[in-house]
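Written out below as structure tokens is the structure these notes cover.
Omission of a single protein chain aside, the complex is shown with its protein chains in their original locations.
Which chain is which? They are A, B and C, in the order written, and residues in each are numbered from 1.
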Amino acid sequence: MSPSPPPIRSFWRTFRRNRMGMVGAVMLILAVLMAVFAPVLAPYNPYQPTRVTIDDIYAPPSPEHPFGTDDAGKDVLSSFIYGARVSLIVGFFASFISIFIGGVIGISAGFYGGKLENGLMRFTDIMLVIPDFPLIVLLVALTKPNLLNIILVIGLLGWTSSARLVRSQTLSVKQRKFVLRARAIGAGNFHIIRRHIFPLVLPLIVVNTVLVISLAVLNESALSFLGLSDPTKISWGQMLNFAFTRGAMSAGAWWALVAPGLGIVWLVLSCTLLGQGLEQVLNPRLETHHLSVGSKMVARMMGIKETPAIGD
Amino acid sequence: MSPIVQVTHLRKLFPVKKSGLFDRNETFVHAVDDVSFTVGRGEVLAVVGESGCGKSTLALTLMGLERPTSGVIQIDGQNIATLNGKEMQVVRRHVQMIFQDPYESLNPIMTIADIVAEPLKVHGLVKNKQERQERVIRALEDAGLKPAVNFMHRLPQELSGGQRQRVVIAGALVLEPELLIADEPVSMLDVSIRAEILNLLLELRQTRGISIVMITHDLGTVGYVADRIAVMYLGRLVEIGPALQVLQQPQHPYTRALLSVVPVPNPRQRRERVILQGETPNPINLPPGCRFHPRCPVARPHCQQHDPQLRLVPVGHEVACLEVTPKELS
Amino acid sequence: MGTHNPYSLQKAPVLMSVTDLSTDFLLESAPPAHALVDVSFTLREGEVLGLVGESGCGKTTLMLSLMRLLPANGRITSGTVNFMGQDLLGLSENAMAGIRWKHIAMIFQGAMNALNPVQRVGDQIAEAIVQHNYIQDKGVVDGRVIELLDLVGIGADRRSQYPHQYSGGMRQRAMIAMALACNPQIIIADEPTTALDVMVQAQILELLDNLRQKLGLSILFVTHDLGVVAEMCDTVLVMYGGVTAEYASVDTIYNDPQHPYTRELLRAFPDLSRPTEKLASIPGHPPRLNALPPGCRFAPRCPAVFDRCHTEQPALHLVKPGHWASCHLVEQM
Partner (left out) sequence: MLTILFVITLNFFLFRVLPGDPARAGVRDPRLTKEAVEAIRVRYGLDKPVINCFQSLNPVEFGDCFINPLDTQFIIYVGNLLQGELGISYHTNRPVADMLMEMLWNTLLLIGLGQILAIVLGMSLGVLAAWKARTAVDHGALLFSLTAWSLPTFWLGIILLFIGSSYWGLPIGGRLTPGTVYNTSIERWLDIGNHLILPTLTYTIVFLGEYMLIMRSTLLDVLSEDYILTAKAKGISTFQILKDHALRNAMLPMVTIIALNLGFTVTGAIQIETVFSWPGLGGAIFTAVNRRDYPMLQGAFLLIAISVIFANLVADLFYSYLDPRVEDS
């Protein structure tokens, strides 16, 4: 009789078989590697000033410049590789801020209920109604558009949907009988949150984090595109802004537009796929064919609710 | 010796939210309304009734998980309403609960050992790991999960329903309680394994002298386990008495009707069935007089005016009905 | 409630006969689970057949196989379902849709989930009438809905309410009214009273029994409650792990059971009329359909088990006319 594998290992076993999740994970890892090893991978250092001639401006792809050059005659490939850094940094840090706020508000509102919940949810609803992006644009424009400000603004405004999700999950976990059992044992609120609520809300938080990252990446790129990027850092959105406002369209320089855009799509898509995959693994639904029978009934029929055991 | 539980005039009302903004007349769900009874040491008391009769609220109130609106609950002679947090924790250790749904009452991501050890950690009862481990093993084996090492590192979903219910019982036993409150402990289990759980509970009563309050709607099984039976209707106790007496000579018309409709697994046995019409009304707008009179087959006009109290019929058997005449005390 | 006179019942014409019906479930990473193996029975006009067993015994699979409503991973692998001179398993999907509800209707456990929460109860009943009788006149349909609700004791004014406004018992009544919408010959009732209180259960059972007598219905009654079976049924099919354990008249099952599982199940079932006897239990637990033991499926829990039981699944043996049991001991008798 071997003991059952720890949850992490059994999670990995199921996740490995989830094609969507695995593709997303691999795509994300590749993006992270590219960002980390940018100095090694990039053929030129985009931060180094270079002397350019007129021929170097919007030069089409060539062996020297596989992705062509931009309006300043710089190598698009190098900028592209370095640009991943800003997207990833903003994506990760901003989403951690959002998830932290959303998680704390969601769990406390869901668990404690009553006036606290009313107040917090009222506030969340109001924040939810106020459109994020114009506010993000405004705040970044009026403070200084540097990396820290961008992260803070995106992070501090992006928690509302997480808070609602976490709250509803907390509510449903709270209803479950093992929480009542813990109370009957005499456990306090802190113990119940730590041992019973949080571990069961965690999978949702993980899935949500991944999706919030993709939103943060999208918001950052849009900000940069509108010209509100950290001027000292190259980012994909900024590259697109320069290309769009400095005549790449009329010059027919599609290479300056395609690479950074695809970079954003790659990153966002990887998070979306990973999020979908994680959700399927962590929150499995019996996707049996619906038009023939209810999945609840299948579970009943198969006796899935009860698993056979050992020792008898 | 004093009884382990003494409940006097217990009342638990839940306020109902009103939709009208200016309606200040608050209404209440009368979940438990003026209920008194005692549970002796080593006794099994079954509380039976249909859904909405207040039996589950009664269980939660006994556990201290709901605060009574009025009335007194004494456990081990202590009024639990007057206890402070620390004293309450001590009482709690001696009163443990078993739940209806063994699929739901165990946290799916905790191992069996963690689940059974949790009460020890919450109460800070053991200091070292080894002692904790020993007590967990003892509790599991006392609950019939032998050998315990085969189960300790498993997750609840790897066990069958019956085994899970044993884990719940082990989690209660690990604190060495004096009183168990069992809320429908077998109703979610397959018929063929119900008896083992019930027999286990009876065994614990024998070997450890644990008192049990069993909440159930299953009249079929109460006769096998209970010493006394209490019947609830709309928040009230309508009958309470020794199990066999209540089952074989029910006095209250509601008890009689209820017993008459329990299906008997014998096609040759035909009985007169008293099927009450309608369903239990909701406990918000209670009928005047006797709560049962609108559905009662023997109701008379005075039942609409007088709210009957529990009265002794023979010794130890109490009934709240105006139409039942007390027998001579013998 | 009156059990029918077995002699008159035996003369009644056979309405449906099922032979050797087997169903598999295809599983993703395991060999198919044999959820139902060679089940046979007949249902006569006016008969109530009880289908008894614990969780995962295949009774719901049987019911859905008869209606051909199995999930996508369910496959009927063999057998015939003969109804009104045709094999239901051979019909086209369209023809089968014409059989459903018009001739064979169903009542489900937990009527809350079986009723559409956003449709008025009356409309859900009307839907079945319109579907199978091609009545377009709204007044006629509405009249029929009122008639049906009256039959099950629901006031006409409640037909425009939604399921959540009904109590549990009322929903089950509405479900029965819906089942009767097209005057079916057979009603399949899947645990119709399981989630209900005793008193409401008694009301529903009484209603079903009255309707059965009034309308001459045949009922396939799926349940795990032996008490309900004793009160409602004429014949009983006891299932265990997807196979027939025993099949006989209700009197035989209760008074002369041959299969050890039937015997043990009866001993484990509480009987209010004998409250002092100790309740027995069957050690172990019912098998899961994708982890069946080799040989007899009851062998791991059987008190009378011997070597052969662990290797060979016993066939269904005729004990005496009208009484079958699948146990090696019966064969040896």
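Please note the rule applied: a contact is a pair of C-beta atoms (placed from the backbone, for glycine too) under 8 Å apart; a residue touches a chain by one contact, two chains touch by 3 or more.
Computed from a prediction, not measured in an experiment: that's the story for all the values here.
Although it is not drawn here, the omitted chain touches the following shown chains in the complete assembly: A, C. Summary of contacts with the chain left out: across C:42, C:78, C:113 or C:167, the touching residue is C:113.
Among A:36, A:52, A:130 or A:148, only A:130 touches the chain that is left out of the view. Against the chain not displayed here, chain A makes contact via residues 122, 125-126, 128-135, 137-139, 141-143, 161, 214, 218-219, 221-222, 225-227, 237, 240, 244, 249, 252, 254, 257-258, 261, 264-265, 268-269, 272-273, 276, 285-297.
Contact between chain C and the absent chain runs through residues 67, 69, 97-102, 105-106, 108, 110, 113-119, 127-128, 131-132, 162, 164-165, 178.
Note that in this section only the chains that are shown with their structure count from here on.
Chain centres were defined as the mean of their Cα atoms; on that basis the chain farthest from chain C turns out to be A.
Chain B and chain C, compared by their mean Cα positions, are separated by 33 Å.
Separating the centre of chain A from that of chain B, both taken as means of CA atoms, is a distance of 49 Å. Contacts with at least two other chains are made by residues 55, 283, 285-286 of chain C. Among the residues of chain B, those touching two or more other chains are numbered 160-161, 163.
Taken together, the chain C residues at the contact with chain B in this complex read 3, 54-55, 167, 169, 197-203, 205-206, 224-231, 250-251, 254-255, 264-266, 268-273, 275-283, 285-286, 301. Looking at the complex, you find that chain B touches chain A at residues 63, 65, 88-89, 92-93, 96-97, 99-101, 103-110, 118-119, 122-123, 145-147, 150-155, 157-161, 163, 168, 171, 175.
Across the interface of their complex, chain C is touched by residues 50-51, 160-163, 190-196, 198-199, 217-221, 223-224, 243-244, 247-248, 257-259, 261-269, 273, 275-277, 279-280 of chain B.
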